[in-house]
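A quick write-up on the structure given underneath.
Partial complex: the chains shown occupy the same locations as in the complete assembly.
For clarity, chains are labelled A and B in written order, and residue numbers in each chain start from 1.
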Amino acid sequence: MPAAAPARTGVWLIGARGSVATTAVAGCAAVAAGLRPATGMVTETDAFTEAALPPLGTLVFGGHDTLDCPLPKRAEALADQGVLPHGLADAVRAELEAADREIRPGGPLPGDTRDEEELIEAFAADIRAFVRANGLARAVVVNVASTEAGPGDGTLPPSSLYAAAALRADCPYVNFTPSTGLHHPALAAEAEAGGLPYAGRDGKTGQTLLRSVLGPMFAQRALTVRAWSGTNLLGGGDGAALADPRAAAAKNAGKERVLADTLGTVPEGGTHIDDVPALGDWKTAWDHIAFDGFLGSRMTLQTTWQGCDSALAAPLVLDLARLLARAHETGLAGPRPELAFYFKDPDPGAPAALGEQYAQLLSFGRLLAGER
Amino acid sequence: MPAAAPARTGVWLIGARGSVATTAVAGCAAVAAGLRPATGMVTETDAFTEAALPPLGTLVFGGHDTLDCPLPKRAEALADQGVLPHGLADAVRAELEAADREIRPGGPLPGDTRDEEELIEAFAADIRAFVRANGLARAVVVNVASTEAGPGDGTLPPSSLYAAAALRADCPYVNFTPSTGLHHPALAAEAEAGGLPYAGRDGKTGQTLLRSVLGPMFAQRALTVRAWSGTNLLGGGDGAALADPRAAAAKNAGKERVLADTLGTVPEGGTHIDDVPALGDWKTAWDHIAFDGFLGSRMTLQTTWQGCDSALAAPLVLDLARLLARAHETGLAGPRPELAFYFKDPDPGAPAALGEQYAQLLSFGRLLAGER
């Protein structure tokens, strides 16, 4: 009797034609095929070999987007910017094309006359169709769309429409952006009752990652941080989206929360996010930390982080999709503060220091393994 | 019946007229008198209120040094360099003079004809006399002298002579420098048999402190560090001492050990220590870390740490003296890897990540409290 084909797991990306999504799809294929090492994927380290996560080769990608640039073309453009290695887009063209075929139009677009309920239902139908057509065990919905401005007038912002669709389609949900998503009051009851695991929000990829180890260092050493100032320079879609002060405010709230939580106080200083199109997807983040040492001596630490935003985010997206898929499989539901390691603004109850978050993540991995 | 005077604890500093020692003596007095906050002293945080550590006001300072500049004058010079706040030397002049009276000539000086045994015995006699004359419950010996070149010809280097004297005088011992101290094979048996707690070596005050949180961050995120390069610029006595390549080698070994231990591999790149007298006691450390992200994307992190070496070291010296004094009081003996938080090259068995070291330190504090 032939062995059954392994179960396949869906990853439904909101913003499926963006840089992060394209990098995740291309990268998953490249790593699964052994073309590239799994650098940046924590779920591929030894600590997770027993966690029974869905193998990379069993992930199936689809998603919503309001743009219509084909994924292979998007991947070529990313290669020209140095985000993807040259030749990779060609090597994984089949996988990019397969994912491209599973992308459905997002919304609402200008002129769209559907009301909230109609949009949610349409999105949920797309997701259900994806799961059914591909014979998937389940699909995890991950929001990697551009940051939207904070909620305003009581209507559901697009990120929350998609989150509601995920609940309706019975899918675990990850919010990798600072957008509202499942954090909308109108969705709270449904999220709680849904029996689905979810996690968020706002992926911790660069400056905030650093802050989550430096803040605890100052606190543990009893050094008094007087001012923590930061500037982020980035281009790409994210740079443009964050040029909207309301979007930037949402992002900065997460950045500064990490400081408050790890330092125990809110130091002076602010954080800028500047749109610099010339930098493309390459982000530079400068932090200047003024702190007092013994007897009031004035000291400083400066950090400059230069990274490719999509390459930092994509492996975390793959990690989260796998972890939530397995959590769903084992019957876990509700918010997962054990995944705080990945987020600027994690679910309540999580520690703020990266080291402790990592310890919780390892525990979570053991929990997933144990329930196998 | 009047209350008994509280027990007093000695802190015997090898290098007692150096910047670190002077800052420790002046700072202890200033903090004990409420003139300055206890910034940088972990033992003054809430976590240690139950640990029954000797209060700062009960510490009595003395030590060995081969120089003879009076401590009050040394403190004035440090104030001129901005290491100590102006006016502080005057405010704690009595305490500086008291410590100054307890400093004995170190050695061996050129022309000194005493052999190793005679030197050890002379040093031990000085320490015993200090304890007796001041009616101390005990004294902790702390090496804060300039880094000496690595051991060479089988003879005991000065740092080991002092360490042997500490054992002989029945004193707990801390090696805050990369010098050999108690790590000499000739002292191993005696250290083990002595029933004394000891800790070391090489205080972790700046660049290595940073590395002990950044290294784990890269490892936990599965980011591949390809090269970690560093340059330290500093003047003062330490800059001059470390201009000796053999002394610098001892220091660098500690710096690079932290990388190897936290990253799991030894990345490319080296570390320079440059003597720049113009900088005085103010140290600038630049680190450049080249790492690979997902799909081999090339990223970098740079850090610039600008701090005052003595102000970084002095509160740690006070912490260590208090912790080892209390450990001795409770009967603990042998190496204390629980104090790895403070050292570049801690005693075996300690974790390498600062967060875990901090957790162990807190446990140690609870242990000390429990044995009260």
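Heads up, the rule we're going with is that contacts are C-beta pairs under 8 Å (C-beta built on N, C-alpha and C of every residue); 3 or more make two chains touch, one makes a residue touch a chain.
These numbers were taken from a predicted model, which means no experiment stands behind them.
Trainee: Report the copy count for the entire assembly; 2 chains are displayed in place.
Mentor: This complex, considered in full, is made up of 4 identical copies.
The criterion applied here is as follows: only the chains that are shown with their structure count from here on.
Trainee: Can you grab the rotation angle between chain A and chain B? Superpose on CA, round to the nearest 5°.
Mentor: So the angle, rounded to a multiple of 5, is 180 degrees.
Trainee: Report the inter-chain centroid distance for chain A and chain B in whole angstrom, where each centroid is the mean of the CA atoms.
Mentor: For chain A versus chain B, the centre distance works out to 43 Å.
Trainee: Under the touch definition given earlier, write down the residues of chain B that touch chain A in their complex.
Mentor: For chain B paired with chain A, touching residues are 23, 26-27, 30, 36-42, 44-45, 82-85, 88, 209-210, 213-214, 216-217, 220-224, 292-297, 299-308, 311-312, 314-315, 341, 353-356, 358.
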